[in-house]
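Shown below is the structure under consideration.
A single protein chain has been omitted; all remaining protein chains appear in their positions.
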Amino acid sequence: MEAPGTENRRALLQAVLALLAAGFAAWWLPQVLELFAVINATVYIAMALLALSLALVWGFGGILCFGQAAFFGLGGYAYAVAALNLPDTTYAVPVALGVPMLAAAALGYVMFYGKVSDVYMGVITLTVTLILFNFINSTAGDEWRIGAAPLGGFNGIPATPPLNVPGDPGTVLAPEQVFAVAIGCLAGCYAICKLILRSHFGRVVVAIRENELRAALLGYDVRLYKLAIFAVGGLMAGLAGMLFANCVFVSPTMFSLAYSGQVIIWVMVGGVGTLLGPIVGAMLLQALTAWAGTLPGVNPSLILGLVLVVAVLAIPRGLQPTLTTLLRKRAP
Amino acid sequence: MQRRTLIAAAGGLAAPLVFRHAALGADPIKVVSIHDASGGLDIYGKPMIACVDFAAEEINAAGGLLGRPVQVINYDPQSNIQLYTQFATQAATRDKAAAVHGGITSASREAIRPVLKRYNTLYFYNTQYEGGVCDRNCFCTGSTPAQNVQRLVPHIMQKWGKKVYIVAADYNYGQITSKWVTKFFREGGGDAVAVDFFPLDVTNFGPAIQKIQAAKPDVVVSALVGGAHVSFYRQWAAAGMKSRIPMASTTFGGGNESLLLSPEEGDGIVCAFSYFQEVDSPVNRAFLDRLRAKLGANTPYLGGELAMRSYVGMQLWAEGVRKAGSIDRTKVIEALGSGISVDGPPGRTTLDSKTNHVTLDVYVAEVKNRGFNVLQHFPNSPPSDTQSVCDLQKEPNANRQVVVDVRI
Partner (left out) sequence: MDLALATGIQALSGIATLLLISLGLAIVFGMMRVINLAHGEFLMLGAYSAVLAVQAGVNLWVAMLVVAPLCVGLLGVLVERLVIRRLYGRMVDTMLATWGLSLGLVGAVTMVFGNTVAGFSAPLGSVQIGAYSTSGYGLFLIAATAVLLAAVWAVLRFTQAGLIARGTMQNAGMAAALGVPTERVYALSFAAGAAVSGLAGALIAPMSGVVPTMGTAYIARSFITVITGGAAMLAGTSSAAGLLGSVNTLGTFATTPVLGEVLMLVVAIVLLRLLPQGITGRFFRRSL
């Protein structure tokens, strides 16, 4: 056991390293990759950020959320609606973070203060996602508009304005710049997660995951801590949604069960209780899905399904823990 | 790794074409097709892919385009909007496709369209839809409500009566189409007694069927979409309603819905599309013979228009390239805008340069024994709905989908 001081310093170091690596990637990758690869990489990063948000909430907070896509979708829609109404899309960013965070806090209040537990929490989050999905799908009519932004029902909002240079609404960010922003967000969130987990707050959150009753008996308000970590997760998912809105566009599928399920799968394959694993898991599985779509004559669902079943049976703890153990064994 | 495998896969796909046309000896012209071959929309996507491939083979068999063979690269977005965007980006910036054919739902089209516009890649959307797309780079070759609903409604009003009950899928297509149905009924002196919308995953239609019975309409018009909604027709028949209230639909048969039902459940539903496999013309018979000779037992049932429009879309693009003498996007757009038409299995299709939509033949047919029986044929129906809101001659930089204001 190391002294907490050393650990904190190491966490800080990891956070700084992540930011440096991100800075390097943001500068270097657009120079070597083709344009389409840069754009697709931005989508992958948005998804990786979504996976990271669930990794925090589920892996460390112990809250299995079946509706992470709800916050993802809310972030995307909040950004699109605000960007269409505001003169400078930069102002839409805080909206895209605030709306899903508040939604997560409200939902968290219902669940944690109502003492809803494990599977039941899963069902509530799933149901909320379904309600949002049904609702947003039925907003095709002209009467459904917020200010200048029609909600568009099933078709979504194709005319989502991209981010512009802060303070200069005329200059829209190029795909390479959006990529840099995305990778910055991912690294930033990763660093924040690392720091949160090393803080007193983070330690209490993990303690609650390990033994809720014991933590409560030690005098911590379990509900409040869970609520807080859930809201942070909602915020990060919202950020992912905003990035997604910038490189794809917002449509009700963002709220779909398929997305909610995919995120869980990414985190699971990457390793529950790790941060880097889910990020890698998200990217790997995204690439696999896209690759499966280019194979002639093979049904992609079949491939994905098989990969999943095999992953659960062969590497039950996920990629990161399994790899770490392997490496430790090699180098005694 | 992804990239190398992909090239290998694309190469494998193209190998037979290149081999056969080695004589042409030139770089192939790449056409990317993005259609769902898996997931919930594959019932529409698979026949569309078969028709795009077949059109390319016919073009190649006739010597290719500009002395070069045409190579189709198929991507399967798995009924997932995000993959549509990714594959469209890939098609435009990496494959440098001469044209992209694809998209089934309006949402998937809106995912593709801005990407291809941004990267200056020609786009063909070959599906029946609600109308209103106004974009010089995007050619919509399917029928719109002013074409099919306008023909369907007078037919059923004359046959069955003036009071209609509309059941529609709760998304953009359903919402807009139900307005058009109401409009045409009112124009004929009738009216809609009620309109009900259903989320796409509803499977229990018992309450709806009872509501319809209480409203006692002369006819029911359905604009329901997808596998779950097929339940409606089955529960309708099971409740013994088929013999009491006749039904028409703007969507039934667009894919393969008619195959899912037994004859007792499906027979008698009246539909209107710009093509039915059963269209009785020498051109169509010859086309079907060629398709069967090529695909054998794997020949899909083409049903309504979606698959055939994909074939015609390829023909129109090829005609544009021939006329332009180049695959350069602006030249092809100009050539296409000069009033090109092709005579294909569904009749004559003429591009309307004002809207980039098409003037086409509309057929009214009724379901019969898992297929269709064509009742009426209306040649040369213009896309008047989109024409009322879009003029690309005056506004060449337009880039939007206008919701056609249906005055009812």
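In order of appearance the chains are A and B, and numbering begins at 1 in each one.
Convention: contacts are C-beta pairs under 8 Å (C-beta built on N, C-alpha and C of every residue); 3 or more make two chains touch, one makes a residue touch a chain.
As the structure is a prediction and not an experimental result, all values here were calculated from the model.
Colleague: From the list B:211, B:290 or B:329, which touches the chain that is not on show?
Modeller: B:211
Colleague: Identify the residue among A:11, A:95 or A:130 that touches the chain left out of the display.
Modeller: With A:11, A:95 or A:130 as choices, the missing chain is touched by A:130.
Colleague: Considering the whole complex, which of B:185, B:198 or B:276 touches the chain not shown?
Modeller: B:198
Colleague: Can you say which of B:42, B:110 or B:352 touches the chain missing from this structure?
Modeller: B:42
Colleague: In the full complex, which residues of subunit B touch the absent chain?
Modeller: Given the touch definition above, subunit B has residues 38-40, 42-43, 46, 170, 196-199, 201-204, 206-211, 213-214, 227-231, 234-235, 237-241, 244, 256-257, 259-262, 264-265, 301, 370 touching the missing chain.
Colleague: By the contact criterion defined above, which parts of subunit A meet the unshown chain? Give residue numbers in ascending order.
Modeller: 64, 110-111, 114-117, 119-120, 122-124, 126-128, 130-131, 134-135, 138, 257, 261, 264-265, 268, 272, 298-309, 311-313, 316
Heads up, the rule we're going with is that only the chains that are shown with their structure count from here on.
Colleague: Taking the mean of the C-alpha atoms as each chain's centre, how many Å separate subunit A from subunit B?
Modeller: 36
Colleague: Taking the touch rule as given, give the residues of subunit B at its contact with subunit A in the complex, in rising order.
Modeller: Residues in contact with subunit A: 2, 5-6, 9-10, 12-13, 37-39, 74-78, 80-83, 85-87, 89-90, 92-94, 105-107, 110-111, 113-114, 170-176, 197, 199-200, 400-401, 403.
Colleague: Okay, in this complex, where on subunit A does subunit B touch?
Modeller: 34-37, 39-40, 43, 134, 137-138, 140-142, 152-156, 158-159, 244, 247-249, 251, 253, 258, 287, 289-296, 299-301
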